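What you see is the complex with one protein chain gone and the rest in place.
Chain nomenclature is as follows: A, B and C, assigned in order of appearance, with residue numbering initiated at 1 for each chain independently.
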Amino acid sequence: MNVLVWYENKPLPEAVEAERRIYPNGIHGALGELFVTQPDFLVRTRVMQDTGQGLTDEDLDWTNVLVYFSHKHWRDIADDRVAAMQKRVLEGMGLLLLHSSHASKIFSRLMGTRTQCLRWREADEWQRVWTVNPAHPIAQGLEKEYFIIPKDETYGEYFEIPQPDEQVFLTTSQGGEVLRSGCCWYRGLGRIFYFSSGHETYPVYYQSEVRQILINAVRWVHTGNKRIGWPNWARESGFIE
Amino acid sequence: MNVLVWYENKPLPEAVEAERRIYPNGIHGALGELFVTQPDFLVRTRVMQDTGQGLTDEDLDWTNVLVYFSHKHWRDIADDRVAAMQKRVLEGMGLLLLHSSHASKIFSRLMGTRTQCLRWREADEWQRVWTVNPAHPIAQGLEKEYFIIPKDETYGEYFEIPQPDEQVFLTTSQGGEVLRSGCCWYRGLGRIFYFSSGHETYPVYYQSEVRQILINAVRWVHTGNKRIGWPNWARESGFIE
Amino acid sequence: MNVLVWYENKPLPEAVEAERRIYPNGIHGALGELFVTQPDFLVRTRVMQDTGQGLTDEDLDWTNVLVYFSHKHWRDIADDRVAAMQKRVLEGMGLLLLHSSHASKIFSRLMGTRTQCLRWREADEWQRVWTVNPAHPIAQGLEKEYFIIPKDETYGEYFEIPQPDEQVFLTTSQGGEVLRSGCCWYRGLGRIFYFSSGHETYPVYYQSEVRQILINAVRWVHTGNKRIGWPNWARESGFIE
Partner (left out) sequence: MNVLVWYENKPLPEAVEAERRIYPNGIHGALGELFVTQPDFLVRTRVMQDTGQGLTDEDLDWTNVLVYFSHKHWRDIADDRVAAMQKRVLEGMGLLLLHSSHASKIFSRLMGTRTQCLRWREADEWQRVWTVNPAHPIAQGLEKEYFIIPKDETYGEYFEIPQPDEQVFLTTSQGGEVLRSGCCWYRGLGRIFYFSSGHETYPVYYQSEVRQILINAVRWVHTGNKRIGWPNWARESGFIE
């Protein structure tokens, strides 16, 4: 399974040092290191500063799963890259969107809503991640009905997303917010998972439960679908390319 | 629209006085008073001490909507009454289940899971009721994305329910729990709404947002369905009565 | 309730005469005549040839529900009109999409998929519209589990839509196709219903069951939502306008 880890890699000046201390190789580096532990994953990392913003047609054709972490500069992704990503998802690419990627163009395009819209606060609060669908593949390996992340950015509702096809996690914060934090959608031949944890100035991606979820999620969004040219009649009708 | 308000009416000894102070006519009385404010509702109240446990065939045939509040004595409802309620829901009766009714036999029968299973704590905590589907009919009339109930019993996940067909509310507590607290299901020709707020020793049902939700919910679960004998072939096959 | 009926009004040359014979005042005229029978509906009709393509900001602000019928010229709708419609739906406008409107830009934008993609055939075939959620408000008033449309255009799967939040109808054709033909979605503060019946050269919109569904659907997509400025924090954050 080919896994492309993409990171915006442009932290705000005030966060640069904290991020470097926690993730010396960047978030893409940390995620890459996690995924290479899986013998059946072939991992590549890209950042927004790379050629074609790190999302060239070659990159997108190569990968089966795109792990995507954007942040404040979500508006900078070129429209043709967004269109390419959407097409690939509809043709079978899995998409794992992390944390601030809720604001990404690709997410709001696939959802049809203003996914930028949620409540947020950086306040060093603890978060509790609750499993509300323990039968779900992404929830496998978690021992208890919730686990605690000692510090993360607080996100809260109202989160303008379509009702998830499957709701796996809900996250509550010390301040009393809640977010639908682990959400699955099917779009065409592809699968999408949004997971809210992981502000880049906290060591969230080193936590064992989170690492379990990330690996489960990559496996779940991976469809193995490569139905080039399907469905045929729509193509022949000229409706879709 | 005929509305039957049913209450177990058997509070624990230690709660009798608090409940009487807050709800002098019982919870059924308070809910009945709320619903008669609607010109198109015809309201009847019953308690478990009534004939046929207040759920006779005549009661169930009369009503379009059953508003149900059970508590510690949920095991006492006779199986034939549970079967009658299930049949009526499948034939078009609306069912509004409140608070501790999550443990009721009728709820777990319609869901197929052990709905008794949730986390609970009586600790005078505040609760925040978040609207996560603001387009939903049951959420109409609420001004903000959440409202606060100053004191209520805390319920929390893991709540063994099927994924709701529509998730309208989530409730967080002072202690950090969350519950899928406003949940819709379709079963046969009927509609069901579970709403978690309303411990009987707090004045929750006098709160304006809660009253708005209760009225919306009665209207939503009401189907107007009376398709006696439908679907025909299954009846003719002898599969169902 | 304000209802705006919008029709593309540009039939293919070979269909002009058939359509005129069946719908002398156009489809928008026929639908308008149906909706004015409801005492609480205030109806306006627009066509693509009107000012602002019949979808001006004033039109969209005026209406609570937009009934939309586009056909072969779906590509002609200006992007700023599509954006305006999307914004209005997310802010509470109901949207009823009919038949060939599956190809519309507004539909594919709200869904995030290539909704143009389905199988179709004009072959004078009968269609059976099956009710698979008889508890749903849109299915109220239909006596049997299916009804027949003697002749309509045949649509079939694979239809590239997200899984509907609620699946109300499925339609089978004489040739053996099936389409998820009555589909509900929630998007932000708004509600959407797609209904596939109604090729403009057949008298489908005079059929009583279809008329019942259309009226139910307008009532269902109507939210009564006008939460201008909600949710506040996202607006203040600059995330959304």
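To be clear about the criterion, a residue touches a chain if its C-beta (ideal position, glycine included) is under 8 Å from a C-beta of that chain, and two chains touch if they have at least 3 such contacts.
Remember, it's a predicted structure, so these values are computed and weren't measured experimentally.
Enquirer: Going by the contact rule already stated, which one of C:Q86, C:S101, C:T131 or C:N216 would touch the omitted chain in the full complex?
Expert: If we include the chain that is not displayed, C:T131 is the one touching it.
Enquirer: Among A:H136, A:K151, A:R180 or A:R211, which one touches the chain that has been omitted from the display?
Expert: Considering the complete complex, A:H136 is the one touching the chain left out.
Enquirer: Of B:A84, B:L118 or B:C183, which sits in contact with the chain we cannot see?
Expert: B:L118
Enquirer: Spell out, residue by residue, where the missing chain touches chain B.
Expert: Answer for chain B: residues 86, 90, 103, 109-114, 116-120, 158, 160, 162-163, 165, 185-188, 231, 233-234, 237, 239-240 touch the chain left out.
Enquirer: In the whole complex, what residues of chain C lie against the chain that is missing from view?
Expert: Residues 119, 128, 130-134, 145-146, 156-159, 163, 166-167, 170, 172, 174, 176-178, 180 of chain C touch the chain that is not shown.
Enquirer: Residue-wise, where is chain A in contact with the chain that is not depicted?
Expert: These residues touch the chain not displayed: 92, 133-137, 140, 143-145, 165-166, 186-191, 223-225, 227, 230-231.
Here, only the chains that are shown with their structure count from here on.
Enquirer: Taking each chain's centre as the mean of its Cα atoms, which chain lies farthest from chain B?
Expert: For chain B, the chain whose C-alpha mean is farthest off is A.
Enquirer: Report the pair of chains linked by the most C-beta pairs in contact.
Expert: Answer by contact count: the chains A-C.
Enquirer: Under the over-half criterion for shared residue numbers, do copies chain A and chain B use the same patch or different patches to meet?
Expert: Same-residue interface.
Enquirer: Between chain A and chain C, what is the gap in Å from one C-alpha centre to the other?
Expert: 33
Enquirer: Report the inter-centroid distance (CA atoms only) between chain A and chain B in whole Å.
Expert: 37
Enquirer: Send over the residues of chain C in touch with two or more other chains.
Expert: 165, 186-188, 231
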